[in-house]
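Missing here: one protein chain of the complex. Every other protein chain is in place.
Moving on to chain A:
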């Protein structure tokens, strides 16, 4: 079986697995990185949202063969380290607004939120209602209002 080498949360990993296994399962079932969650397996619920080289992506839709040795995967477990703190400002905003209900979708929500704030900041503008309406991550507990508040707060504080 082929070997695949890439980076996960700052560490280089090598896994031996069939090339077309999607990264979500490599993370969860082989590497034991369980922060990214399964919610649909077809890239519509966004519960597995993580970052590839600093940009949001969905590992349920990426075969492990697509990754190279320089590719850096950041999951929710590695997010705080990217900010050099115990918690990323977005995670802190999540606590400040008590966003979580069951928590199952929340790692994906936070990773998507960080990416949204990054993109909006790159465009040199403020977060709008339309930006927030455009978040596709589903939350079956319906904590959407607090997600919006937390993102606005984190964006305002430079997170």
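Operating definition for what follows: contacts are C-beta pairs under 8 Å (C-beta built on N, C-alpha and C of every residue); 3 or more make two chains touch, one makes a residue touch a chain; residues count from 1.
The rule we apply is simple: contacts and distances are computed from a predicted model.
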The complex's invisible chain, by UniProt name, from "ABC transporter permease", "Xanthine dehydrogenase family protein molybdopterin-binding subunit", "Acyl carrier protein" or "RNA polymerase sigma-70 factor (ECF subfamily)": "Xanthine dehydrogenase family protein molybdopterin-binding subunit"
From A:121, A:138 or A:153, residue that would touch the chain that is not displayed: A:138
Contacts of chain A with the absent chain, listed as residue ranges: 1, 17-18, 20-26, 28-30, 32, 34-45, 47, 52, 55-63, 66, 75-77, 80, 87, 91, 94-95, 98-107, 110, 115, 119, 129, 132-148
